[in-house]
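Worksheet: the structure to be examined is printed underneath.
Complex shown without one protein chain; remaining protein chains in place.
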Amino acid sequence: MTTGTAGLQSEEQMLAQLARSQRRRRFRLNLEGYVLILPAILVLGIFHFLPIIYAFVLSLYRAPIFKGLLPAPERFTGFNNYGRILNDDIFWKVLGNTIWYALGSVVLGLATALGLALLLNRPIRGIGIYRTIFFLPYVTSLLVAGMIWRWLFRSPNQNGPGGLVNSLIVGVGGKPVDFLGESRGIFQLAFNIQPVINSANPEDLGSKLIGGLTSFLGGPSLALSTIILLAIWSVVGFNTVVFIAGLQNVPKELYDAARVDGAQGWTLFKNITWPLISPTTFFLAIVSTIGAFQAFTTVFTTSIDRLGGPDNSTNVMTLFFYTAAFRYTQLGLSYASTTAIILFFILVVLSIFQTRLAASRVNY
Amino acid sequence: MKKFGSIFMAAAMLVMVFAGLIQLRPAQAQTVTANGFADPAFQTTWNRTDSLVASGAVKRSWYWGPTPSSGALQEDYAEAKDGSGKRLVQYFDKSRMELNDPKGDKNSKFYVTNGLLTQELISGRMQVGNDKFMDKQAADIPLASDSDDKAAPTYASFKNLLGQVSDNTGDNAITTIRKDGRTGIDATKSSDALGKYVHFDETTRHNIPAAFWTFLNSKGPIVENGATKQDVQLSDPWNYASGLPISEPYWAKVRIAGQANTDVLIQAFERRVLTYVPSAPEGFKVQVGNIGQHYYDWRYKGQGVPPTATPKASTPTPAGPPAATATPAPTFTAAPNATIVHFWHTQTRTNAAELTAMAVDFNKSHPNIQVIPEYKGNYSQLLTAVQAAAVANALPELTVGYENWIPSLYDADAVVPFDSYLNGADGFSQADLTDIYPNFIETNKYAQYDNKFYSLPFTKSALTMWYNEDLLKQVGASGPPKTWEEFVSISKKVAALGEEYSGFEFENETSMYVAMIYAFGGTVTTADNKKYNFNNAGAQKALQLLVDGVRGGYFNQVEVNSFQDEIDFANKKVAFLFRSSTAYSFIKSYYPKGADGKVDPAYDFNWFAAVMPQAAGVQPGTTLYGGNIIMYKTTEAKQAASWQFVKWFLEGQQSARWASVSGYFPVRKSATTLDPLKSVYDKDAKAKSNLNVLPFATRSEPKLGSYQQVRDIISNAMTVAIKGTRSVTDALRDAESQANKLQTP
Partner (left out) sequence: MAVEASTRVPVSSDALEARSTGSKRRFQVSGLLTHLALIIGSIFALLPFVWMVATSLKTSDQATNFPKNADLGATLRMFVPTNPQWSNYKDAWQSADFGRYFFNSILVASLCTVGVLITSVLAAYAFAKLDFRGSGLIFGLVLATMMIPHEAAYIPNFVIVRNLQWIDTYAALVIPWIASPFNIFLLRQFFRALPEDIYEAAALDGCSRLRFIWQFAVPLSKPALITAGLFSFIGSWNSLLWPLIVTSQDSMRTIQVGLSNFLNSEQNEFHLLMAAATFTILPIIVIYFFAQRQFVEGIAKTGVKLSSPYLILANHHAPLGWAITAASAVPTPYAPTRATNGSTLYLVSPAKYAGPVCSLTRRIV
């Protein structure tokens, strides 16, 4: 008996010891984690996270320019700015444009990049040159690229067909297209839909809603589509590189084994490549979406008046932010911050949604 | 960690040992000679001139002073040869003797030097190394009068008077100075023979009057190696004791020896201040100011400093720790003593270079101010920097900016109106104000803020109609059109010349359209300047003109920022352009070039500037635009210094210089007759034709804070109307209602 009790005790002791050692392990692990993330967290916390809080606080004020960290207390207006923005017709239009921009540039952009990456992940002659060529657009300063884009797609005018693309179209006998000056949606143009505008009472909320919705469903304007093309052109090189890095992680052995088993082509891609690069795809999808929602330089340099024209059909969220903050002095940073915070929440929700969606499909 | 700790400890100990060594040094040096001289060499130097005065052997004023007035002192001197960062000095009434290198050649004339005290007293910057300084306040100590004469000029009075001048040899010194530094003229002094300029110093560019020149070159008995020598130059070379002149001589009325209203001529030299009192007895007319004593009091007793800013009076502590020296930021040029004025601008390339060159020149002639021009990108980027600076409470002193920034900056209490400076003692005279084009004055007044000047003109230009005279002649027009009907008919004829031709090419640009609205007799805002009003007949007609022209094929709208209109104009394919007056040089640069990259000189053609057509009954005019200088709320001193720069920049000479390089309008009428602008105009009638437009550039765009946004709204209305997406009236109505929504709080 005594030995039994002793055994029991020792078992309890052992359990306690085990728990202690587990706690110690846990503690060590936590500590290790915190130490490793510390440098990044310090910099991100100070220079990237604090500004979000600052922007939020600022969005509760109404002061175009102010001295000192915050405007005077009497300038505090609570959520007034949010109300103003939500009542701003242009904001809704901008939001619609941004959604189209994101959809277009993310879906088409990633598909192109993946296709290229598959082609470029083979041991073929001159691979280094190809890779460099496809990466060139990404290293080209977007400011310059935007300028070049405008020339390429310059609209016809009284004296000539316009830019290179139109010269080519006319050269082969087509009619020149007003690429960057066309504010109508591409679906609207393609199917020749007339916009629904209740001109009798344009300020009526219902007609506004219907008008806005139809204009959204009309698709991105031709001008915006041209800019989306620029966005894809410019970032596809980088996405390709990331995809290649992902493809590198797929073991050749799996392909060999599958080939031995008779699989090839699409089956190989579907069953091996696609699931195995899912972490990369997931990463790019999230990052591209965030990038697309924050697109600024493409639109700023390419839109016909550099400010989201024509008729605000290429105006996007960050441009809206930028003009409010740094161009329209009477709006200023506080109003612009409101936009930034709205954008922030949209992106947070989208990212959570994407993560949930991906949770079951991403293989690590 | 342990290792690091011990290294740290070792380093700390090393520092302490060093500090200890520094502490020890002065004690060794303090071998004061029996009669109070800190070093035998000091006594030798003193003996040379002043022993004879002390013994009564000669009658003349003291060169140094009766006795040393301080003990031996160790003062900071970064360049000390022994690396101690200190040097031995001793004060006398009239100077400070310095021993920079105890191991140097004792027979050298410069073994003992005497201090550059004047510069420090006037600038308020204490020198602690050849180019190291500590900021103090300019000494408010009378420099040529009884020390309790509250109305007499002080060192600080000279602060703004150190600028270089030209050679005036033969003229008389007649300028007067007051305690506040303001100068005037006393014509009665033009007959004083000793006040006549006889020498001009090329190095510092100042004139020296006869009284001082004679004194500085005077000869007399001296003592050298214990023996008295006769007729030797007392100061050898003449500037050994005094240094070079750093100001002009100025007359003042002061109290000397209780005698009020005594005339005295004062001139600051690097090391001494010389005074000439005509009413003093012979041999004492010219005296050396007691600058050694003044300096000692200023440096060690905190005298001559306004009470609020008095630094803790420190007794002479020869063995104090090395002073914490404010290392001057190595920006720009290294002017040692200056109020710094940051001037943020948007100029690039040659304009930026010229602006910098001008600031350098300004700084040279105003050594107490240092203007630093800084490129901050385009207007949006500059505005970002201003906002950031406001949040950080680090506003610059001056920036360029648009009129429509003022409401927001005013709201933030960030700007200062120029009025008090403009109208102040150092402001513009009536003559100045009439010399400046009245439109530049008027457009910088802000009606909503008591008509105050919250900005002043900087880079002004006007919307100009450039026309190709050759083309006009070709289609039978005699001169630039005066009416819109003429304008349209000429355009149609020119467009008919060929497929490549256009009557008028334009970019979709609001400023241009607004100028046209005015020319059609329309408005942009309501009369009270509170609401927008551009859905009126004038605005509609102006826009309809453009729409019809583009539809009709005789106008051509080109892409924004493509400059295609200017290029086509330079290619002789366009009759009219509505562009800024600065387009002159751009158009020239688009002349087609040959294989060698050069323009064929025979290519040139006749094109000039004129005011755009005006509807019947409309007073001719056009829009004035461009950037202005804005002054920010900083400190009184900085604002005053900023004003000095702005004032200087707006003077005729500078205006001519800036206009000639940048192509912006000269601010003053007189500038057009001054070189280098005059020669630009003389050389090219095209450039000069800008002056046809200038007087008409009377209209400014709205100064409402929301105007920038409204500009973009109007530009959008133009786009949709010209494209035909909407009718002119619909486009303008929608735009106006959008614009007015911004005005309702």
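Here the chain labels run A and B in written order, and each chain numbers its own residues starting at 1.
The definition used in the following text is that a contact is a pair of C-beta atoms (placed from the backbone, for glycine too) under 8 Å apart; a residue touches a chain by one contact, two chains touch by 3 or more.
Keep in mind it's a predicted model, so treat the numbers as computed, not measured.
Here the missing chain is touched by one residue of B:59, B:229, B:473 or B:593, and it is B:593. Among A:71, A:104, A:161 or A:181, the one in contact with the hidden chain is A:161.
In the full complex, subunit A touches the omitted chain through residues 29-30, 32-34, 36-37, 39-44, 46-52, 54-55, 69, 116, 119-125, 127-128, 130-145, 147-149, 151-152, 154, 159-164, 167-168, 170-172, 233, 236-238, 241-242, 244-245, 248-254, 256-261, 271-272, 275-276, 279-280, 282-283, 286-287, 290, 294, 296, 318, 321-322, 325-326, 333, 336-337, 340-341, 343-344, 347-348, 351, 363-364.
For subunit B, the residues in touch with the chain missing from this view are 329, 331, 342, 346, 348-349, 352, 372, 374-378, 381, 384-385, 387-389, 391-392, 394, 499-500, 562-564, 566-567, 570-571, 580, 582, 585-586, 589-593, 595-597.
One rule holds in what follows: only the chains that are shown with their structure count from here on.
Per the touch definition, subunit B reaches subunit A in the complex via residues 380-381, 383-384, 386-387, 390-391, 393, 395, 404-405, 407-409, 411-414, 499-500, 502, 508, 550, 553, 555-562, 568, 573, 704-706, 708-709, 712, 715-716, 719-720, 723, 725, 742. Interface of subunit A with subunit B (complex): residues 63-69, 150, 154-155, 157-159, 181, 183, 304-307, 309-312, 322-323, 325-333.
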